[in-house]
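Below: one structure in structure tokens.
Every protein chain but one is kept in place in this view of the complex.
A and B are the chain letters, set down in written order, and residue numbers restart from 1 in every chain.
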Amino acid sequence: MYYAVTIATLITMALALVRALLGPTIYDRLLAANMFGTKTVLLLSVVAFLYGRPDFLDLALVYALINFIGVIAVLEFIRLREDSNDARQGADE
Amino acid sequence: MIILFGIFLLTLLVITALAIVRSESLFAAVILTGIFSLLMAANFFLLDAADVALTEAAIGAGISTVLFLGALALTGEHERGSSKNRMAALGVVTITTLIVIYATFDKPRLGDPDAPVQQHVGAWYLENTPKLIDIPNAVTAVLGSFRGYDTLGEVFVVFTAGIGVLFLLSARSAGRTEEIDPANVPNRGLRHYLVPRVVGRMLIPFIFLFGLYVQFHGDYGPGGGFQAGAIVAAAVILYALLEGEAEALRVLPLSVLKWLVAGGALLYGAVGVTGMLLGGNFLDYSVLASDPIVGQHIGIILIELGVGITVTGVLLCVFHAFAARGKV
Partner (left out) sequence: MALAIDILSWVLLSLGGVFVFIGGLGALRMPNLYTRIHAASLTDTMAAVLIIGGIMLQAGLTLATIKLAAILLFLLLTSPTASNALASAAILSGVQPDEGPIERGRTSR
């Protein structure tokens, strides 16, 4: 039963990777990375139970937090870049 | 069956690596590097190496992405044109790959109990951890006590790396960064900021708490100083991203961070010297208390604390050095 969920999650990770490779805008890639992160959390939770070692759930918790921080960091970077571009255009005018 | 999952993840890894090398937008390459690190950590997890997977998760997917983005803010975003002479590079890579593949023919099979690495020192550590140190996590026992001197070296490597980065990034730039006049920035409104700010600020205390849990739980499960330092640094970096770097510097000023950087390594060395002063060897924890096993526990907790403090300090110093240098 756990194997079916694991296989579905792995296939979805592959699909998300394809979106990360294809995505024309940067936001597509970021979306794919975020999706990849949450699928990894689910994969780790299921496989921890498959192995019968529930104390490995700490890893899944770390991922859930780190994934969020990574996405916020990229978005802040994009925002800062846009702000400085607008400021440069504003100063040029 | 698990081996099939591992092979599938490795295939995805190769595809991601090829994409990272071939992409021209460095921004996309950074995001793909984050995915690469997640794949690597999932692989480590499938191979039953939980401590390594935790470290890869905490440092590779989160902190490395932030630091790469800081570096992108200082340099350009697109790769410069590649050099013309690629045939020589291709030749070197092919020959090296063939040599490495040839060298793997002599490797023992995965999980072979007769492999040399399982026989000599590894078996001794596994036998003697319950007798001499009595903690469930043998990795922490080896890291902290049996090979404590190596870990002392690692802490000093992290410390040196932090100092090196601070030296390089505080050299004066020749007036390259222009002042951004706030009056010229169009008003973006609060919409982008409100929801992530509220949720992020709610999460930060829990991330701190979890970092402390990972720090002190390293004796019993996956965890330890390196992972905990990265998690606590990630919490402060999240605060800096949401509220601005000035606020984060108000909470943890640079002077405190420099104390943290030096203090952790100092704590580690002090534990070692205390062992000498109490009559044992350097980094011998058995003399720290009347019962040698309790002494080992005390020693491991103190040195893990030292490691965590130094790693937090170094990661935050590096982050602030990047953020202060380049206002994109």
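In the analysis below, a contact is a pair of C-beta atoms (placed from the backbone, for glycine too) under 8 Å apart; a residue touches a chain by one contact, two chains touch by 3 or more.
The model shown is predicted, which means the values in this text are computed figures rather than measured ones.
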- prompt: Quick one: which shown chains sit in contact with the chain that's not drawn?
  reply: A, B
- prompt: So which bits of subunit A touch the chain we can't see?
  reply: 1-2, 4-5, 8-9, 11-16, 18-19, 24-25, 27-28, 30-32, 34-35, 38-39, 41-42, 45-46, 49, 54-55, 57-58, 60-61, 64-65, 67-68, 71-72, 75, 78-79, 82
- prompt: Which parts of subunit B are in contact with the chain that was left out?
  reply: 188, 191-192, 195-196, 199-200, 202-203, 206
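Here, only the chains that are shown with their structure count from here on.
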Field: Centroid distance [mean C-alpha coordinates] between subunit B and subunit A, Å
entry: 18
- request: Spell out the part of subunit A that touches subunit B in their complex, as residue ranges.
  value: 3, 6, 10, 13-14, 17, 20-21, 26, 29-30, 32-33, 36-37, 40, 43-44, 47, 50-51, 53, 55-56, 58-59, 61-63, 65-70, 72-77, 79-81, 83-84, 86-88, 90-91
- request: Quick one: which bits of subunit B touch subunit A in the complex? Just the residue numbers, please.
  value: 1-2, 5, 8-9, 12, 15-16, 19, 25, 27-28, 30-32, 34-35, 38, 41-42, 45-46, 48, 50, 53-54, 57-58, 61-62, 65-66, 69, 72-73, 178, 180-181, 184-186, 188, 192, 196, 200, 203, 207, 210, 214, 217, 220-223, 227, 231, 234, 237-238, 241-242, 327-328
